[in-house]
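Attaching a single structure in structure tokens format; questions to follow.
Selected chains only, in their assembly positions.
Chains here go by letter, A, B and C, matching the order in which they are written, and residues are numbered from 1 within each.
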Amino acid sequence: MKAPWRDMGLRDSEYERICELLGREPTWTELGMFAVLWSEHCAYKHSRPVLKLFPTEGPRVLLGPGENAGVVDIGEKVAVAFRIESHNHPIFVEPYQGAATGVGGIVRDILALGARPVALLDSLRFGPLSDDRSRYIFGGVVSGISGYGNCLGIPTVGGETFFHEAYRQNPLCNVMCVGLVPRDRIRRGVAAGVGNSVMLIGAPTGRDGIHGATFASEELGEDSESRRPSVQVGNPFLEKLLIEACLELTEADAVVGIQDMGAAGITSSCAETAARAGTGVEIDVERVPLRERGMTPYEIMLSESQERMLVIVKRGREDEVRRICDKWGIACAVIGRVTDDGIFRVREGDQVVAEVPARALTASAPVYEPPAEEMPEAIRAREADLSGLPRPEDYTAVLRRLLSSPNLAAKRWVWRQYDFQVRTSTVLAPGADAAVIRVPSTRKALALATDANGRYCYLRPRRGGAIAVAEAARNVVVVGAEPIAITNCLNFGNPERPGVMFQFRECVRGMAEACRALGTPVTGGNVSFYNETAGQNIFPTPTVGMLGLVEDLDHVTRPGFVSPGDWVILLGRNTEEIGASEYLKVVHALDAGEVPALDLELEVRVQRLCLEVIRAGLVRSAHDVSDGGLAVTLAECAFASPGLGCRVSLGEELPPEALFFGEAQSRIVVTASPEAAREILDLARRRGVPASLIGEVTEGELSLSAGDAVIEARVEELRELWEEGLSWALS
Amino acid sequence: MRFAVVVFPGSNCDVDCYRALADVMGQEADYVWHRETDLSRYDCVVLPGGFSYGDYLRAGAIAGQSPVMEAVRKFAARGGLVLGICNGFQILLEAGLLPGAMRRNESLRFECGDVYLRVERETPFTHSLGEGDVLRLPIAHAEGNYFIEPEGLEDLEAHDQIVFRYCDSRGRITPAANPNGSVANVAGVCNRRGNVLGMMPHPERYVEAVLGGEDGRLLFGSAISFLRGEERP
Amino acid sequence: MRIFRAQAYVTLKEGVLDPQGQTVQGALRSLGYAEVDEVRIGKFIEIKLEAQDETSARRAVEEMCERLLANPVLERYRVEIEEDGA
């Protein structure tokens, strides 16, 4: 056969480099191992140089990028492990299992740090619901997350759901997992201690998820059907047992290292643990428990069977691990040992089938910096002339339309399917700006949110990236938390296209700038490239997973109005910005216009002030202004509190559609008693933060005015549109 | 009082039940592994929610056959209090300790959210509550659609075994208040003697205001008060 | 000992409403299959087991259905057996 590496996705130059590193041609198994570990997914060939732009350090950061997940210190001897990861391609093939195994994978990353997974969030993108296939994928993904996450007993507490043509052929499923671990119990994926045992625990290994292309080859040979790779199916029950077993193992001092098995299974987990510890690993594939007969070493090394973990155990103390696995009814086997030569050696009985330096696999892949250039169509869309668009005649009708459109409607249909209360720690459930999870035995809590706006990132990637971070931070601030760190999942098209590379580089640059300004280092993440079908790329979608810290449960603040007569205050300022908005999309079917400006310095001041007045106990409710603008924000404040509405007047300096529906950044709506409101306004003046009294909380009606333009409706009537919008779109 | 919280492989509300009983209600509580065969030292046995054996085949089916269920049967026969919550209720049904069976929710989806329950009768678990009282508690299940044949339902009603029904906030039993399609809005049933109760809603989740509600305390409080031999209020 | 393959078909009893079947029926109709009158969904359990002979294999599988595989409150079952490789 000619150039088999090409079928495995390796370039000729990469093959040559492998030969150089080895000083010979690789064996078949070695070639497969390189192919997976040097894949874009594992090796970050196109993203590594750009990712260096991120700030990764901070006083709270205990473990940053390079580990299975980031870990930050939240005081009182507790640390938080968190990470987000994509499972985009699998959900297009099999929505339910693709999403389910996505949950499983990220949970094991958290587990590898010795942390107890305590929360999940899901950031989802689909094609429009008018499309049959998109509806099918949407339903399947939500039930897959529900089916897997609920069974694990980890609450799914937040996320995002967004529909747009750009995701029709490439839906996105990003799942974030958050875990808690005592500071002194943090584990790492290290194969330390020469002579120690390498154990595999959990599911037996089958032919799941081995790269399809490689199977066409002659070397794999004779029979066909039974050898074809299969879609990965999740077993949440086994994963639940694996969680409990691993957490018991992390308490055992016999355990030296723990590593999850995700993409590239045994190959990546062994190579990574050896590389991190600067050791070598030798394993025997004949000792790997198998689910199917007749598997070759190649298949065993590349299998992506789910629900497995690698455990490095002190020599002679393997029985302690066996006892724990037996108790939980999961399989375990010693498959090899740690060596001192830096080599990852794979045997099949007496025969050596692969022998490569561990670091050659993990750290020697080439890096590419392809050309980047802005897409002309994005420039055109951004610079489109919007001045001729007709003004709405009836602003109330526009608000109705917006509230029932799938992107702005309530997502209850989604999160009702998630058990968001199990573990009895959920203080703020889905539906608020951020979820809040309390930290046992303390007064503290975690605030969690995910955010990304693909349209912004398409039209102006750098600003879009910065806004994703700023908005995620704003979401945790309004519930009473200080933003402390982020993880991210960078979903992009094909990086070999200059337009996509441009989007990628610019988005990361913008995110990095915002992270620096807000003091939220990046502790880890994931890149998903090649979200492209038939030349059509997704909107660049850098999902930010924000971690905020609530210092005291008393600070937890909700979006809903609290009592009639309270004053409504806007922190930040209104501007004449309507570009890139949901309003333009829903009403004019446009993805166009300039993205709202982001003044990071103002953003930081607004957020600080908001947190200050919340902590001072002055605020009754807080909600940030985002998609749909101020009118949608105020309506949501009313929906969150049965019976209440508001009367708000926004002046007449700006066009009403910008005031009602524009998405100007750095704005937060807070309510407070009149006395407290005066204090807030006073503090704002002293801190140099624009703030204005815009109205008061009332009963029953939503009444907004901007000069002559008004929005006037009964809250209950609007609520129905908002609550049912998604169900209507589905039926 | 001493409570046993049974842990099956796949239980996931075991910790929540334990915390509610030990930390919030201040009772003695132990986790009891599903292989245990003796429960005689306990006053009350709780079968918690979760996904025992992944709920594979049917929710609660496999756990219903586990060794501890023999012990639960004996314990109940001697008059001990048994409370099955959510998956625990499904397990009691599958083990034949309570009549009826569960189907998938009518929506075919997992449903998580608050419901209202009307107290239909006195049992040890509703000891401190009155008939007609309305509680607000969360549900979280995909198979909570209670089924029993019409004759069975008559029998349940004749023996006053329906303990809770889904209702609206004012205690009215309406179809709209039924979150899963259960026959006659049934949310919880007991055995004839009244000492074994199964219910789909999760009282252990609402035992602290910060978590969204405290009505769950009324249930645990009732059981404790009953066990102490206190009079009904 | 001989090896048998048993098929246990577990279906809802007559008269028990099948929400899943109804939903699938609705979905089929909306895909244009107006000719579909009724859909019922059951489980199909394949068991490979060793036994002396067909009778004892059948007896064992029926017992498994009684004890675990079917819930008599809701379901009924039917068992088919064939010898493996036969």
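Methods note: a residue touches a chain if its C-beta (ideal position, glycine included) is under 8 Å from a C-beta of that chain, and two chains touch if they have at least 3 such contacts.
These figures come from a predicted structure and were not determined experimentally.
K.L.:
Shown here is one of each chain; what are the real counts in the full complex?
P.N.:
Taking the whole complex into account, we get A x1, B x1, C x2.
Note that only the chains that are shown with their structure count from here on.
K.L.:
Quick one: report the Å distance separating subunit A from subunit C, using the average Cα coordinate of each chain.
P.N.:
Measuring from centre to centre gives 41 Å for this pair.
K.L.:
Any idea how many Å lie between the Cα centroids of subunit A and subunit B?
P.N.:
From the centre of subunit A to the centre of subunit B is 36 Å.
K.L.:
Could you list the positions in subunit C whose residues touch two or more of the other chains?
P.N.:
none
K.L.:
In the complex formed with subunit A, which residues of subunit B make contact?
P.N.:
Going by the criterion above, the answer is residues 9-10, 12-13, 15-16, 19-20, 49-51, 53-56, 109-113, 138, 140, 142, 202, 204-205, 207-208, 210-212.
K.L.:
Over in the complex, which subunit B residues touch subunit C? Could you list them?
P.N.:
Subunit B reaches subunit C through residues 57-58, 61-62, 65, 93-94, 99-101, 103-106, 108, 145, 147-149, 181.
K.L.:
Which of the residues in subunit A come into contact with subunit B in the complex?
P.N.:
Contacts found on subunit A: 143, 146-147, 150-153, 235-238, 240-241, 328-329, 415-427, 429, 438, 553.
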